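Please see the structure below; I have some questions.
One chain of protein is taken out of this complex; the other chains stay put.
Chain lettering (A and B) follows the sequence in which the chains are written, and residue indices restart at 1 in each chain.
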Amino acid sequence: MTDRLLEVRDLQTHFHTRAGVLKAVNGVSFTLERGEILGLVGESGSGKSVTGFSLIGLVDPPGRIAAGSSIRFDGQELVGLPQAQMRALRGKRIAMIFQDPAATLNPVLTIGQQMTMAVQAHGGGGEAAARALAARSLTRVGIPDAVARLDAYPHEFSGGMRQRVAIAIALLHEPELIIADEPTTALDVSIQAQILAEMKALAKDSGTALIWISHDLATVSSLADRVMVMYAGRIVERGAVADVLRAPIHPYTRGLLDSLPALATPGEKLAQIPGSTPSLLALPPGCPFAPRCPRASEACRTDPPLVGDAQHGALCHHPLEVVA
Amino acid sequence: MAAFWREYRESWIAVVALAVVLLVVAAALLAPWITPQDPYDLANLNLRDARRAPGFVGSGGYVHWLGTDAQGRDLFSAILYGLRISLQMGIAAGAVAMTLGATLGILAANAGGRIEQAIMRVVDLQLSFPAILLALVLVAVLGQGKVPLIIALVTAQYAYFARTAYGAATAERQKDYVEAARATPLPGHRVVVRHLLPNCLPPLIVVGTVQVANAISLEATLSFLGLGLPPTEPSLGMLIANGFQYMMSGRTWISVYPGIALIVLIVAINVVGDQLRDQFNPRLRR
Partner (left out) sequence: MTPILVAENVTRRFAPRLTLGDRIAAALGAKADRRAVQAVTDVSLAVRRGETLGLVGESGCGKSTLGRMLAGILPPTEGRVLLDGGAPMQGGHKTTTRIQTVFQDPFASLNPRMRIGETIAEGPVTHGLIPRRQAARFAGEWLSKVGLDPAYAARFPHQFSGGQRQRVAIARALAMRPEVLVCDEPVASLDVSIQAQILNLFLDLRRELGLTSLFISHDLAVVRHVSDRVAIMYLGRIVEMGEAAKVYAMPRHPYTQGLLDSVPKLALGGNASVTFRPIRGELPSPLSPPSGCAFHPRCPQATELCRRERPALVPRSDGTLVACHHA
């Protein structure tokens, strides 16, 4: 039993489309300790969601995890694992929460039915025991009157409540890892704040490791211990939240922070990153951010080196500040 | 356009079906030149050639590849001319039904309120009638001939187009670009013609393709029952009907070959229609 919960090495997830090979995840490596909260930040097309799906084995054809990728969960290699064994893991030891609860909740079944099915899928005993477990889980996520609510249908819940139910389902078997893909993006600000508060408390209480995927740096920073910034399928910067936000090394991270109205003076022009994300079908050679980077040079046509250290590092030829 | 064709090519069945349809259309267009006999010209027919098996060399001196029917018509020629009629009827009826139905459907969706309810109730009522029943009644009232037949086919079919256009127009109307057009403001007719209509076309094209097949089938049914075109212009349905009495005596070719021709055409059109429907479906294009 290794201490590291998750070790990802050179994860490559490619989509073989009619137009070519789309490298959604292009060489991602990271580790995750037990009970740690890791944030994965990126804009659309960065590959953050696909990374999450790759970890839990939900990449469908024409997507494929390329050979040479390695995902070790508690010492066990997940890449190439037979479907049956992956299914045994999914929901029991690794769970996922999606952006839209409609993806998790079946509209024609009651919450109780769905949760008991989830319990019994991993050998949870009889109907009554499963229902009791479901009710406990619902109470844990702050849904009042849990036993009665088990007989309600998803449409009888508000958006925030539905997401809580999705979280409750994820927690049913006390998984060691929860992957949350933008779970609060579609919710109102006030409800989002509630869920963030609850998720943080729950994760700490149960010792569950959490990978929180989001496009919002602020949300991630309030929740996560460490954060990874993704761009065009690669992790361009990683480190402790405070370090990355206060002293970003990578120009993209700096650009993201400068784009935020929250940090700018009202009425003043925001420091924008020019251009847009490159097509993943035709990535430029070397650093994918070079075409948009104010510090780019000829050197950036080769793959950028890792600068910094294990605590706070980035892939860049011209980093902003090299951490000693 | 090129991308559309590239995607279409991926289904070999659809490509084959399209080839069949094009082949039939070509054959039908060229019929007067490639057939050995004009089956409408009664002077050509020789009763001594009647009911002969395929491969028979007739009094005209040529081989009857598909045999002859009860009047001595070369079946190959009769089938090609019959296909000609089928396509004429099917496409004409389809085109008129599409124009009429789409206009009504888009009008209903755009007008709203009582007009919308009135038009769509009539359309719904019509859809609940079996098409064949409606066509039969109309042909009985209007008599035989090409024009009455087209009227009957159009009446039986416009409702499908109306419903499709209505559904598409209702969905499109709620989209922001229509609201943006109205908010400019742009005059109502311009919004309908330049914004709504072009975006309702894809489902209409799909329905149109299948409805042409349906019209062909309907016309054949009417002809089979003797209510279609006059006997001097035999369509495929009539050929099948004429040959029916000879099925038991072993002269099956008189009914079967026209039947096969009809089935092949209808199936081919349907397969093309299915492929179009799948391609027009908004989904992740991989």
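Simple rule for what comes next: a contact is a pair of C-beta atoms (placed from the backbone, for glycine too) under 8 Å apart; a residue touches a chain by one contact, two chains touch by 3 or more.
For clarity, every value in this text was computed on a predicted model and none was experimentally measured.
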Touching partners, among the displayed chains, of the absent chain: A, B
Sole residue of B:4, B:62 or B:177 that reaches the chain not shown, by the stated touch rule: B:177
Hidden partner chain, touching residue among A:105, A:135 or A:224: A:224
Those residues of chain B which, in the complete complex, touch the missing chain: 117, 121, 175-177, 179-187, 190, 194-195, 198-199
Positions on chain A contacted by the hidden chain, ascending: 37, 43-44, 158-161, 188-194, 196-197, 200, 215-219, 221-225, 240-242, 245-246, 255-264, 266-267, 269-274, 276-277
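Keep this in mind: only the chains that are shown with their structure count from here on.
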Inter-centroid spacing, chain B versus chain A (mean Cα positions, whole Å): 53
